[in-house]
Structures are given as C-alpha cells and as structure tokens.
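Of the protein chains in this complex, one is absent; all others appear in place.
Chain lettering (A, B, C and D) follows the sequence in which the chains are written, and residue indices restart at 1 in each chain.
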Amino acid sequence: MINFLLARIGSAIITIFGASILAFVILRAVPTNPARLIAGPFANDEVIAQVTSQLGLDKPLFVQYFDYIVSFFAGDWGFSYSAGQPVLSQIVQRLPASAELALYAFLFAFIGAVFVTVLVSFLASKWLDRLLRLLSFISVGVPPFWLALLFLMVFFEQLGWFPGPVGRGPAPGSVHTGLFTIDYLIAGNFSGFATALHHLALPALALALGPFGYLVRLLRANLLDIVNEPFVTVLHAKGVAPVSTHFQHILPNAFLPTLTAGGLILAQLLGGSVLVERIFVWPGIGTLVIDGILRQDYAVVQAFIMLSAIIYIGVNLLVDILYGYVDPRVRRS
Amino acid sequence: MVGVVMFAIIIFIAVFGRLLWPVDPLRVDILGSLLPPSLEHPMGTDDVGRDVFARFIQGAQVSIGVAIGVTIAGTLIGGTLGLLAGLVGGWFDTIVSRTMDAILAFPPLILAMAVAIGLGPGIVSAALGVILAAIPWYFRLLRSEVLRLRTLMYVESAQALGASSFRLIRLHILPQTTSTIFIQASSVFSFSILTLAALGFVGLGIQPPTPEWGTMITEGLAYALTGQWWLGFFPGLGIFMLAVSANLIADRLRDIYDPKSGARLSL
Amino acid sequence: MSAPIPLLDVRGLTKRFPVKAKPFSRQKKFVHAVEDVSFSVGRGEVVGLVGESGSGKTTIGRTIMRLTDPTAGQIVYDGTDIAHLPRRQMMAFRRKIQMVFQDPFASLNPRSKVGELIAEGMEIHGIGTPAERRAEVSRLLGLVGLSAEAAQRFPHEFSGGQRQRIGIARALAVSPGFIVADEPVSALDVSVQAQVLNLLQDLKEQLGLTILFIAHDLSVVEHFCDRVIVMYLGRIMEIAPRERLYAAPKHPYTEALLSAAPVPDPDREGKRIVLEGDIPSPINPPSGCVLRTRCRYALPECAQIVPPLREIAPGHLKACIRDDIL
Amino acid sequence: MTTTSATPLLEVEGLKTSFKTSRGIVKSVDDVSFVIPAGTTLGVVGESGSGKSVTSLSIMRLVARGGGSIDDGVIRLNKPGQPAIDIRNLDEKSMRRVRGNDIAMIFQEPMTSLDPVWSIGDQIIEAVRLHQKVSRAEAREKAIEMLRLVGIPAPESRVDDFPHQLSGGMRQRVMIAIALSCRPALLIADEPTTALDVTIQAQILNLIRRLQKEIGMSVLFITHNLGVVAEIADRVAVMYAGQVVEEGPVRAIFSAPRHPYTVGLLKSIPTPGSSSNPMASRKLDTIGGAPPDPVALPHGCRFAPRCPLAIDECQKAPPPLFPVGENHGARCIRWPEVSK
C-alpha cells in the first residue's frame, strides 16, 4: 500500500511538472507585452521598459519558468494587473464560491445519476431504459452555457421560481468555511440556508446536467457488464433476492469505475465552471478567469491553469487511493 | 436512427441552406433589428438586423467544417503517435506517454482555452486548442488497442508466418481499430462542437462578423432577459442537435462494434 | 531404441518474464516460465509436451516460434541456433517452422477471407505468383478436407473444426518441415477433436512432418505422439517414449498426472493418487525440486538441489533423485 | 449403492425451454425427461450446444435472465417427508427459497463466479443467513466450518480473503462451500472441473464425491468429459441437439450403448492405454458432419443426418425414447442394431 501510494504520488508530481511546463510555454506565446497593460495608456517606452524588467520578462524563458515555479510553490502566484491584487489572494477569495457550486453540482450529478440509473436498471423496463439513455444523450450534448441561459429564461424570467443571475445571494453573518450553505447551517439560520440553496439550484443544475449524463452512460454500461457476469447467476442460484443482488452486489461492482469518473468530474468542477459562472454571475474562479482572459490578465489565467492541473491530478490521486481502499483487488495486491 | 436523422438535417442545412435561403448573413438592416421570428425571418433578426437563420446556416458550415477538421487532425496525430508508441515501445513510448499525461492533466476545455489564448483568439488557434485536447484520447486508445491486438492470436499467427511490423499494423491491427477510431471520432466531433462553442462563448472563437454558434450565443446573452430570446436560442439548438446526434451515432456504433465500453470523452 | 538425428535441439532453454516491478523495491521479480529445459525432436517424430497450466509448455512453443525471445539457451534447428537470430535471418526459418494455434476462433483475422489468410505466408515469403498462390490455396483446402470455394468466405462462416482445418492449411502453406501444434484440439468438441487429430495424423504421414504437440490431455498425447515430455512449473520432469511413459511412469509427477486423468471406463478401479495442494506460483517456485511441495515421496534433500534430468533407460529421462520408487 | 426409492428426488418430464434470438426461436431443450433418485448422481454429457446447461438452468428457473422461457414440462422436487414441490408453478419468492437451500448449483468458471468485492466468508455467510435463522457470528462459524469441510487450509484466516487472492481450485472449493452450506437435497454441478487442471480436477471430483456421501444429496453433474462421467455418475443422460438421446445406468451406457451418437462419442475419444497395444490404429473413429443448426433442426431424428445407421424412416418422425434395458432408454428406432 505504501509503495502504491509513493508510486502514485511520484507520478503525480512528474505530471504536474510536465503540465506546468506546458502551461508556461503556451501562455508565453502570447504576443502582447503584459508590461504595457500594467503601465497604462499614457506610459512612455521608458516606463514600459521599467515594468518589463520588474516582471522579469527580459530574462531567458527557462529562467522565467524557474522563477515562476519557485514563486508559485512559495505562494506567490503573480500580480493581477486588472484587479491590482496578488493572484493568490484573489483565487483564495473566490475559491469557496466555486467550491460550493462545484460541490452541489457534483452531488446533484452523482447522486442523481446513481439513483436514476440503478433504479432503472433494477426495474429492467426497456421503456424507462430508453428514456434514460435519451436523457443522458441530451444532457451530454447540451452546451452548459446555453442550458444556463434556458434555465434563466424559463425558471426565472417566465416562472419566477428561482433567483436571477445575481450570484450567491446574501452572505451569512459569520464565516467559517466560506460555503454559504454550510455557514448558515453552522449559525443555525435555516432560512438563510434555504436562500443560499435557492441561489445555488439553477447554476448547480445547469452545471450538473452534463456530468449527470456522462455518469449515467458510464454507470449504465458498467451495470450491464456486471449483470452479465457469471457471479450474478451464482447469486440467483443461491436464492439471493433481486433487490439484494442488485444493490449489494451489482451496484458496488459497477460503482467502482464510476467513482473514478466522478473524481475527474469533481476535479473539473472544482477548477471553476468557466461557462456557467459567467452567466449566473457567480463570484467564483470561473468568472475571474473569464475576466482575466478578456483583459489578458495572464497572471490570473496562468495561475488558474496551474491550479486546475493540480486539482485535477490531486483529486485523481485521491480517487486512486480511495479506489485502492474500496476495491479489494487493488487493496491487497 | 434519431441521431442519423438529426445529423442529416443539420448537414443538409449546412450544405444546401444557402441555396434554399439565399439571404446574406452579413446584410445589415439597422431599422429591422431585433425582430422576433416570422415568415420573413424564421429565426428573427439580431441587434443590427441581420437574419438569424442565414447566420445559423453559415454558423453550421463553420462549426461542422472546423469540427471535422479537428476530428481528422486529432485522429491522424493522436492515432499515429499511439500506434507508434504501442509498437515501438521503449523510450519513445515513455516520453510520448508522459507528455500525453501532462496534457491530460488539464481539463479539456481549460487546455483548449489556454492554447487559444496563447496563440491569440481566432478560429485557427481555437481549433488547435481542441486538437491538442483531443490528441491524448486518441493516443491512449490506439496505444492500448495496439498493445491488446498485438497479443491476439491471429496477430501472433501472422507474426509466426514472418509478417513484418508494418504488415501487422496495416493488415491486422489498423483494420481492427477502425470501428474504435470511428466511435472515438464521433465523440471527439461532438466534443469539438461543444468546445468550439464554449471558446466562442468566452471570446476566444472565430472573429466576427463570421457567424459562429458559440459567439452568437454570447452576443445573444445580453438580449436573453430583455425578451429577444431568439438571438441565443437557435444557435444553441444547433449545437445541441449536432452534439447530441454525433453522440447518438457514436453510441450506436459502439453498440454495434464494441458493446462493452462506456463513454470516453466529455466536456 | 536409438533416437533419430534431431531436427530440433533445445538446450538449456530459459525464459523469465519480468513481473511489473513495484517501485522502490530492490529485487526484480520474474515469472520463471521455463527453466533450463533441454530436449530434442527427431526428424519425422511427433513429440508431445504435456503439463498443467503454468508448466511452461506454451512458452516453449512460442519461444521456438520466436514469438518471444528466450532469456537463455539455444534452439538449434537443423544445425542453426535460431534462439538469437536477427530478424532478417530468422525469416528463412519462419518458413520452416510453423505453428497451429489453440483457439481456432481467435487465431484467424475475422476480416480476412480464408483464401487471403492461407496465402498470407506465401505472400510474405514471396512464394509463387498470385495465380500460383490461388492454385496452392485450393490444393491446401482440399488437403485439409475443405472445398476450394471456402477461399472466398470469411472465418466466421465456419465451425470450430473447420476453422482449425483452415489454421492447419495456413501453417502448411509455406511447406514447413516442423510444426508446433499448441493445444490444437483442446478447444474442440470430442467428435470434432477426433476429426482434426485424424487430419493431423494423415498430414504427418503424407508430408513427413515433424511435430511438437503441446497438450494437457494425456490420452490425446498418448494416442498421437511418439515420445512425451512431461513438464511441471517450467521444468521437465520426465521424457520417455509413449509406450514406456504410459505403462511405467518413473517420475512421481507423471504417476500422479496419469492417475488423476479421468478414464471413460466406469469399471476402472484402483487407487487414485491425488496430488494435494495447489500449483505453486511460478514467481516463487519452490527451491530444489519444484514438485517437492506436493510430492508424496519428497525427502528433505529434495529442497536442496534441483534434480538433474538423467537417463534411466535408453530414451527415458527423469528429473528425480529417488530411484527407489515406482 | 443405489437405493431405488419409490419416488425419486427430482423428476423432470417433457421439459421444453426455448430462447428468442435474432435468428429465430432456439429450442435449446426439447422434451427432456429424466429422474434423479435420492442420493445418486446423474451425469449429463453432450457437446457444446446440446442443451445440458439450459436443462440445469431450467431446473433452477434461471433461464429468463438470458431471454429464455420454459414452455412445457414438469419439474418436481420430492424431498423425503415433505410434499412435492412443483418448480415450474412456484411463485418467485418460494422459488428463491428453493434455490440455494433445496437445490444448489456450482458453475464452470470459478474465476468469475464469485463477487469480486465481497470476501469469501461474507459470500458464504450470505448464503447461510438467507435460508437459516442464525446470527451473523453463528453464520461466520458455519462459514469457517464449511471452508474446512471443502478442504481450504487455515479457514479461520482465509475466511476474510477476497476471491482474487485464491487460485482457481480454491475458488471452486469456495463455490462448493457456498452451495453446500445449506445442505441442499440436490447439487447441480455445471462443468465444475472443466476450467481446472487435471490434478486439481481430481481433487474437486474427490471432494464432491466425499461430500455427497456425507450430506446424502443427489447430484446432477453436467460435463462434456466422458472420463469424468464414468468416474462420478450412477446414471448418465446423453444429450444431443436439445434432447436426451440415451439414458441409463453408467455401466450400461459405457459398455452397451444403444444410441449411435453415444457409440460415436465413445469411439471418437482416444483410448487410454492405446500405446501399450501395438495393433491400435493411429486413426480415431469419428462422427461425420456437424451438429444441426439450432434454428433449423431436422424434422425426424436429429442425429439422422450424421448417423451411419440412418434409414429413410429416421427422417420421418422424431423417435421416442425406447426402453432398451433396465432403466435404460434410447431415442433410436434401430436401437437393437446398435452396438459399440
């Protein structure tokens, strides 16, 4: 187990470094000189040259890379010219909003997918199965930002059931986790909790639908595979009731691969949903990055790319470890 | 079946739309702006009075054209690398696999965005971004296919006859992977459509005034809550139909050729 | 009984597969698939190679075919050591040594026509013109008992036995002198198995083939082979002409194997010697004699030395230190 | 050895099971009848596709999962001292009580027949607790006891192992432990040794024989290996193309078969000891041709197209099972002329 862990962590670190080089090289290809942006429109060449050397942009690329990596892991993720703030503090500020949205979207997608798929496969109704498949295709094919727009037009504009694109709603009085729903619960403020959830619902659903469809497809395929395994016939031959066969045997077996996919999805979501956040004006990392892109504030974009990669790899690593813990085949070998 | 019909409709619109609806997608009619759908303008008009349907048609051409290009390029590059890595092995395999791992460390959309930013906004850099994001998927697929097929008995039996590696690939390995590649390609096609639209949505897509669905949605966003829903709705519908039908086709193919494997790539 | 001049002489053949090493672990682990195996096959002889799973019999066949490279040892075919021959020079031998595979479903490319499959070897080795090859394909199909129009059909249109015939025709297409038949009938139903065995017998007689017949079914080997090599866990236990081996096995493993094989005779009585326990892992084979953990005759010494394969009678060799048994 | 009780433990009469496939309806089992007296072993032999596995799944009523249905026939289980159970007409819940409890089954693939994410102990415990009212701790004790019974060394520690940690032979032992944990009246063994090596096969056959004696159960043993049948069965049913073509005591079947197919089958296997007979031919006797297409079965005798004794009459009507000796039947109109 220790060896397994060390090996996974080792390869994760190598991958992160590979990814950081990639991110660095890609973004340094940008033609515009960030110094000019920082210096402002009335700056003369002298000022621009000053700022350039202040940013270290006149050094060789590999030195810049080295500097960047060293300072990145030292907690200095660069300075956002468009916000006049260090990137790290901006990201730390916005992380809870993205994390909360991601968490709920993930829960909706994962719990929804597992529940619906297992139910449909248990009921073994061809008709329901077709419906579910269709639903999964629809959900995978919908561009999330368009869906967000449709949600707003229908559930906010037409029906008025949910709040419009106004972000997270009122903040709780005391801050513990930065996740509004949790903080409200800690404070014992249930109406606040309901409000926060109300604000979360539409963006989280818009975000959840794609992963939901993906997970449904995956889980469905796995369930079909497992149902045809000989051991299921054995279970029937043992006289195990279909309910237990399905939920105690087939589901755990089919669930394991879904776990990995779930991890990837969570990692992607945690990195901020660039698209949906923008529409719902969610004050998260996604919005920050879009602004960064539009203003060519590359310190922000680069930090975000690095962060996504690290989260992605980190969550993958966690899932692998979890998987090893849950699946006896990996655990003991 | 539904997939094929939907796909056919969109392709038909893309190819013959201009003939059936010969309206210039760039023609501005300022005073006729923001008109709701009508017989004269089946999808309404946009903020400077351009016919949304005409733009929808041209958007279909752009989206499909680019997605096809991306899919083909991704298949060729990723597939070739995968074949080589699986066959040659050794340090080549190690280096390429590591590189692919690094690429896979990025959520696909983020990677495509990074490339599009790095190369400057535009359809070419957006397409390159999507290609780069798609390559590792092909690479992994082909590499594992090669490794799997190499141990198959009929490949060994050809090897026992003295067949060269090249012959093995050409006659015994590559033909077996076509269905897998095709399935993968339709997934990637759907992925490209969605990603290109997403890039357009964040302003990294094609340059106006050429209509591109993702960009059209962004532009329509501002009008969604002032009542002019048609600006963003129809291009979204186009993306939706194309992506869903490509997925349906991929799934059908998978049912036919490879009923065991699940979905492979998602946004 | 004097052994004929060997066509194939295997000396000290060893094949170890590295096990995917755990990171940070010092010693590399190997699957000891074949350990120091020597035997020979005479021209025109049919030699059976029997053993249970993990005995290394299939690995020997694949190594002779150079589908995998041996770790050590020599494979001398007709005077040339082909164990480490470079690709180009090996090509000449690919014509001379051919293989019939176990699974007739998996060993034929489902997308190629039968004619193409049979002609492939000729094509690779540049034998004949396309027309000549077509004629040869028809002849071969006739030889294995299929009609000539089978060439135009795909493998899935044939039954298991027919496919195995196609596999045989494919191997014969390059006129080999030596055939490695790797469990050629074990995937077939009993009645079909008999047909294929008969075909192989006919071909052997007609074409003077030399065959290394790999199998786990003792009665098939007894029926078909002249000489039998018994393997266990990568090593040869016993080599003997079939009459001697089946009548009077000299190695405890052979004895147990023969005793364990079910016989279609409800009246057969007699005590059955059941080998206790599982076959040990080939990654950590027992020291000394690999059988000792399951052998009822095992002595403490058995753990000390690897028993050499020694001749106890003309043409009869065994790897056991005890002569006081059996 | 065989006590011929008045009512056999299992009676199967006129069983018909079919599957819907894309090519048409496949009558996998067509009018199959046999009985298994208590405490005896019936060996069912046949080549692939002959319907032997479907017969066993029909008895367990597990064909529906594969898209099959039992169309006709009677399957009756007579446990001593209890009313007969009509398996075909049982409701699903009662059927579940029969499965694993009265009739247990073991399968060909020991590698895939166990749930990979459950420990073997839990899988035995599950079986025990399904049919017996015992506590978990008691069930665990029982599981360890069963593991010891099937010859797994150190059962106390292995009870928490997972299937992937066991060899094929060990897994088959675990399967047997699960099957026998509720002391079933009938054990159906569907090719239980086919995937195993010959020395392991011998171990498992010995085990089944030993346990059968200890528990006093009947066994329905399905195999394609005539040697195995000869060793384990009291009676033998030979199946061909969905039908039992011959049924009788094991000695009679091997020494005096009355169906041409049985004869052909026996002749086509290499005879052990042939090497010591210098006169023995190197050629085997074979059955010409191939089994019929399951969707286009011959109208008359299904074996007729391959039968050396076939006459025109054989094509006309399906032959019934003729009594050809004591408890011995053969589905051949020319049975008196058939000899080995």
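For the reader, a short list of remarks on this structure follows.
Note that in this section a residue touches a chain if its C-beta (ideal position, glycine included) is under 8 Å from a C-beta of that chain, and two chains touch if they have at least 3 such contacts.
By definition in this document, contacts and distances are computed from a predicted model.
One chain of this complex is left out of the view, and of "ABC transporter domain-containing protein", "Peptide/nickel transport system substrate-binding protein", "Quinol oxidase subunit 1" or "Na+/H+ antiporter subunit B", the protein name its UniProt record gives is "Peptide/nickel transport system substrate-binding protein".
Considering the intact complex, the chain excluded from display touches A, B. Of the candidate positions A:112, A:164 or A:230, contact with the unshown chain belongs to A:164. From the options B:36, B:65 or B:208, the residue with contact to the unseen chain in the full assembly is B:208. Within the set A:178, A:230 or A:252, the residue that contacts the chain not displayed is A:178. If you put the missing chain back, the residues of subunit B touching it would be 26-28, 30-31, 33-34, 47-50, 120-121, 203, 207-209, 219, 221-227.
Against the chain not shown here, subunit A presents residues 31-34, 36-44, 46-47, 50-51, 54, 74-76, 79-86, 88-90, 92-93, 96, 152, 164-167, 170-175, 178, 278-279, 281, 283, 287-288, 291, 293-296.
Rule of thumb we're sticking to: only the chains that are shown with their structure count from here on.
Ranked by separation of Cα centres from subunit C, the top chain is A. Interface comparison, A-D versus B-C: the higher count of C-beta contacts falls to A-D.
Rounded to whole angstrom units, the spacing between the C-alpha centres of subunit B and subunit C is 50.
Within subunit A, no positions touching two or more other chains are listed.
On subunit B, the positions that touch subunit C within their shared complex are 152-164, 167, 171-172, 175-176. Of all residues in subunit D, only 60, 62, 65, 96-101, 104-105, 107, 109, 112-119, 126-127, 130-131, 162, 164-165, 175, 178 touch subunit A in the complex they form.
The touching residues of subunit A, when paired with subunit D in their complex, are 229-231, 233-241, 249, 252-253, 256, 326-329, 332-333.
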